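Here the complex is missing a single protein chain, while all its other protein chains stay put.
All chains are identified by letter, namely A and B, in their written order; residue positions are counted from 1 within each chain.
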Amino acid sequence: MADKIKEEHKSSPFLIAFSAVILGLLAGGILMAVIGENPFAAYGFMFKGSLMNMERIGNSLATAMTLLFTGLAFAFAYKTGLFNIGCSGQMLVGGLMATIVAHYVFLPRPLYLIILILSAIAGGAAWAAIPGYLKAKFNVHEVVSTIMMNWIAYWSIYYFIPAYLKGPSLETESSSIVVSQSLRTSWLSNIFTGSEYVNNSIFIAVAAIILIQYLLSRTTLGFSLKAVGANKSCAEYAGINVNRSIVLSMTISGALAGLAGLSYYTGYSLNMQIGVMPSQGFDGIAVALLGASTPVGVLLASIFFGILQSGKGFMNAMTSVPPEIADTIISVIIYFTATSILFEKLWNGFFHKIHEKQEEKAAAADKQTQEAQ
Amino acid sequence: MWGLFVQIFPYVIAYTIPMLITSLGGLYSERSGVSNLGLEGLMLSGYFATAFFIKLTENIMPHGICIVMGLLAGIICGMLFALLHAFASINLKADQTISGTAINMLAAAVTVYAARMITGSGNIPILMGIVRNDIPVISKIPVVGPLFFARSYWSSWLALGIWAFSWWLLYSTSFGLRLRACGEHPSAVESAGINVYAMRYFGVLMSGALSGLGGGIMLVTYSGEFNGSVAGLGFLAIAAMIFGQWKPLGILGATFFFGFFTTLANVSQVIPALGSVPTVIFKIFPYVVTLIALVFSSKHMSAPAADGVPY
Partner (left out) sequence: MDSNYVIEMLHIRKEFPGIIANDDITLQIKEGEIHAILGENGAGKSTLMSILFGLYRPDRGTIKVRGQEVTIKNPNDATRLGIGMVHQHFQLVHNFTVTENIILGKEDGFILHRKEAALKIKKLSEKYGLNIAPDMKIEDISVGMQQRVEILKMLYRDANILIFDEPTAVLTPQEIDDLMQIMRNLVKEGKSIILITHKLNEIKAAADRCTVIRRGKMIDVVDVASTSMQDMAAMMVGRPVSFKVDKAQAQPGRPVLELKNLCVMNTKNVPGVKNFNLTVHAGEIVGIAGVDGNGQSELVEAITGLVPVQSGQIIINGTDAAHLTIRRRNELGLGHIPEDRQKRGIVPIESISDNIAIKEFYRPPFSRYGILDDGYMRRYAQNVVDHFDVRSGEGIKSPAGKLSGGNQQKMIVGREIAMNPELLIAVQPTRGLDVGAIEYIHKQIVAHRDKGNAVLLVSLELDEIFNLSDRIAVISGGELMNIVYTSETNEHAVGLMMAGVRQQEVR
């Protein structure tokens, strides 16, 4: 009986995510208190900063979309057995491809958008395929190789942009693309009353989620990729082409990260900054883990993190809490999702105690009725 | 050509030493059976802690003591962050890759957060690092002298001493035998009555201590300022560990190999002979070289057999 209860009340991914978030916010609160700030006030400003009005909601949403793509990218690779820490680099390359297209390709809008999207996908996919190939063929650990690729992308863009896409004013920025070439549309900006950043990537994101969910659960491709991720030796034994699967997994993951670049560099913003390693690549890890690597979970988690990242500026302006608090909270959350066994034990123990109490009550009641008879 | 070589070699050593000591730290952890991808964060935490301590005390303490205590602070800070990884990996049997990545991100965020408290900008410059010295007598030996013993930091010799000691510890003592066994076959160790958890804690904490020291040495030798990032040096250290096939001598060779090319990249701007090559090549060179090195060394990996597997 006790075993059955354990199965029924086993802590769901939601409970684990919830616990990790609470602990992350708690850690953040402690750090705020340490420097003399009131955590509740600070959090209040953070949420105000991201949700106070439609404009801010639009901005938060736009921030979230980039995180959604990197989260989906990491989650997809993770579900298929790989750690893609290279989303930042893939995002940069995908973003670069999209930026180049935005500067030089002028076509009717629907066709243009297709090419824009494809260019970002191609850039990200190619950048991830390299570590994928190195892993499949040479067994190179993908964590180290993707990080190397991050830095190669970082420096390549550092020199490429001033050389070929130089902005008029700053050395550190590319020249901006025309708004009409971006993902921003007036009707969206109007819904979110003047939000500067909101853009069409929302629709691309939703499409991506549906597509990836379908791919993973209903297709033979998803079946093979998941099998390779879950037990490479068995997949090989069963006749699945493991090397091909590894490369495909990384490529698809990179394609999604490339879309993050599209969303960020031609939607959220209109140019690329050099000398910045996009943190969304790493935040995507948190999004994926918090969302238990499921497409829907990633959606929810990305919105939460979008709120965090979007509101930190306002909080920093209204208090003296440094904006790094957001990254700190995020990394604490990652740490706790990795240690989820702790929560499972805690919640299991909690439910078990409740059940025991119920049994005791029932037994006592039975005894009473027996004695009364 | 030779003059050029002699000129940059001290820089090579200075650049390599932090990588070497960090990689050595990683070795302790992985040899005990816990994979540690958090070396970047651990190094960063030492980098920060040393800067933090020195900044606070550089005007009140004598210079030499200030530096030594600062390095000690780096070691302790590294160990504290490593404790998180140890607890998650050993007691909670968490996914060690995620835990290591979390440490990297946490260190990156918390150190800048704390740095802002002191300087507002997030960067912490220190007034003076270790002063380079020519070692008396031996630095005059032809060829070898100017190469190794001129303009050297005492921290380099400390690091090399720790490296040599570690080699002896791992291969000539019973403690080392047990530690290595934990990374190969933990249940055999358990059957022999040894506490595997305790050994693994040692391994992970050592990786924190040495990586923290590496970050601190970086600060007081060639960096001079905490700037929130170690630019992938921690990951280069991991790559060096793989390239060096998890052996002390291999790590020495591998880190010098990476260090040489990275230094070349860094000094390329000031050396006229290399001026014609576009800077970007130099910047990406270390990372490309690392990838190539990994291609050659990953095929027949002699990683400790139980590395990364929770026990």
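Here is the rule we go by: a contact is a pair of C-beta atoms (placed from the backbone, for glycine too) under 8 Å apart; a residue touches a chain by one contact, two chains touch by 3 or more.
Since we're looking at a predicted model, the values are computed, not measured.
Participant: Specify the residue from the set B:I194, B:A231, B:V295 or B:V309 that touches the hidden chain.
Facilitator: B:I194
Participant: Which of A:R109, A:R218 or A:K357 touches the chain that is not shown?
Facilitator: A:R218
Participant: So one chain is hidden, and I want to know which residue out of B:E58, B:D134 or B:E184 touches that hidden chain in the complete assembly.
Facilitator: B:E184
Participant: Mind listing the chain B residues that contact the chain we can't see here?
Facilitator: Interface with the chain not displayed, on the chain B side: 172-175, 177-178, 180-181, 184-185, 187-194, 305.
Participant: I need the residue numbers on chain A that touch the omitted chain, in ascending order.
Facilitator: The list for chain A reads 3, 7, 218-221, 223-224, 226-227, 230-231, 233-241.
Keep this in mind: only the chains that are shown with their structure count from here on.
Participant: For chain A, which residues count as touching chain B in their complex?
Facilitator: 31, 35, 83, 85, 134, 138-141, 143-145, 147-152, 155-156, 158-160, 282, 285-286, 289, 322, 324-325, 327-328, 330-332, 334-335, 337-342
Participant: Applying the document's contact rule, which stretches of chain B touch chain A when the two form their complex?
Facilitator: Against chain A, the touching part of chain B is residues 37, 84, 87-88, 92-95, 97-99, 101-103, 105-106, 108-110, 112-113, 116-117, 122, 231-232, 235, 238-239, 242, 278-280, 283-284, 287-288, 290-291, 294-295, 298-299, 301.
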